[in-house]
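Let's look at subunit A:
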Amino acid sequence: METWNPVTGTENPGPRRAEGTTSPSEPVTSGEAPAVAPVRGTGLRLAYDQRVVVDGLDVEIPAGSFTVIVGPNGCGKSTLLRALGRTLTPRAGHVDLYGEPLASLGNKQIARMLALLPQTPVAPEAITVRDLVGRGRYAYQTLLRQWSASDGVAVRAAMEATGTTDLADRKVSELSGGQRQRVWIAMVLAQDTDLLLLDEPTTFLDITHQVDVLDLCAQMHREGRTLVAVLHDLNLAARYATHMIAMRDGEVVATGTPHEVVTAEGVEEIFGLRCRIITDPESETPLVVPLVTR
Partner candidate 1 sequence: MTAHVDAPEQGRTIASGPARRWGLGAGLVLAVALAAVVAGLSLAVGSNQLPLSTVWRGLFAPDDTFEATVIASRVPRTVLGLLVGAALAVSGALMQGITRNPLADPGLLGVNTGASAAIVAGTVAFGALGQRSIFFALPGAFVVAVVVYAIGSGRTGPTPVRLVLAGAAIGAVLSAAIQTVTLTNPEVFDSYRFWVVGSLAGRPASTVDMVWPVILVGLLAGLALGRPLNTLALGDETARAVGGNAGRTRLLGALVATLLAGAATAAVGPIAFVGLAVPHIVRTITGSDYRWLVAYCVALGPVLLLGADVIGRVVARPGELMVGVVTAFVGAPFLYVAVRRSGSGL
Partner candidate 2 sequence: MNRPTTVAEAVAEQAESAGRRGARRLLPVVDEGHLSVVGVVVPWNRRATLVVTAALVLVLTALVLSLTLGRLGVALADLPAVLRGEGSKTEHFVVFTNRLPRALVGVCAGAALGISGAIFQSVTRNPLGSPDIIGLNAGAAAGAAAVTLVWPGILPAPVGALLGGAVAVTLVLLGAGRGLQAPLRMVVIGIGVGAMSLAFVQFAITRTRREQAQEMAAWLNGSLNARSWEHVTIIAVALVVLGAAALALSRGLQQVEMGDDAAVALGVPARRVRLLAVSVGVGLAAAAVVVCGPVAFVALVAPQVARRVTGSAGPGMVAAGAAGALLLVGADLVAVHQPWFGSLPVGVLTAGIGGLYLAVLLTREWRRGTL
């Protein structure tokens, strides 16, 4: 396997990204007009019922990045992602999509710009792979025009990109965990958006499938999309991310490249884990090695 460096992997963004995208390894303030941040949250206060999880949070997702949000359990990372993806309404503050406040955009309009894969989506009983991927085209359909040729093409392309074409006529419930996750990713791909938000796409998968799914995400990123994912595995996050956001107790404690965020001091501050950082020999990204405590 050739070594690849996710940090520099996007030197050739896909053909549709014509202007404005900077390689995430270069700082945005390099003299060019900075691209509008695809997603930006300002002063966010997020709560479930009476429990406030995040308060007064500012966050910005760099254009064209593969951003990964990390942090200990209950720190609010999924909550933040849901707020950015508009499935959770902030109690205070606002989220902007390419500079436009979310509240001012129509739901279908947003769905054509931003796709979100939630943590535990439910596959309806007896649905086939092809039909499930097709559900992703909802935002492009109307009551009287519930399918068009472009929908079919998008579905086929999405299945090809995720390697699920052979599974097209099988029932989703019969697939393995890894295959099913690919199918869900195909569905959000079929939605044909520049922005992809993924809430813990690798939970419940074994290591092979985790890497598989993340490789797929990296590929989608290389084709020019901006990805934001919540991952619980810090090492995998460091390996694939171009930009990381570390949270603890509802606050952002660090942002930056994996090299900047995943440091011994950083990991101790965020996770309370004493560790040593070495360099992953395959991808040259930081690798966390917990210290032995007796």
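Here, a contact is a pair of C-beta atoms (placed from the backbone, for glycine too) under 8 Å apart; a residue touches a chain by one contact, two chains touch by 3 or more; residues count from 1.
Selection criteria: all candidates are chains of the complex that A comes from, given by their letters.
Just so you know, these numbers come straight off a predicted model, no measurement behind them.
Chemist: Need the partner of subunit A in this complex, chosen from 1 or 2. Which is it?
Modeler: Here subunit A touches candidate 2.
Chemist: State the interface residues of subunit A toward candidate 2 in the complex, per the touch definition above.
Modeler: By the definition above, subunit A touches candidate 2 via 14-16, 82, 85-87, 107-108, 110-112, 114-128, 131, 135-136, 138-139, 141, 143-150, 152-154, 156-158, 161, 188-192, 197, 223-224.
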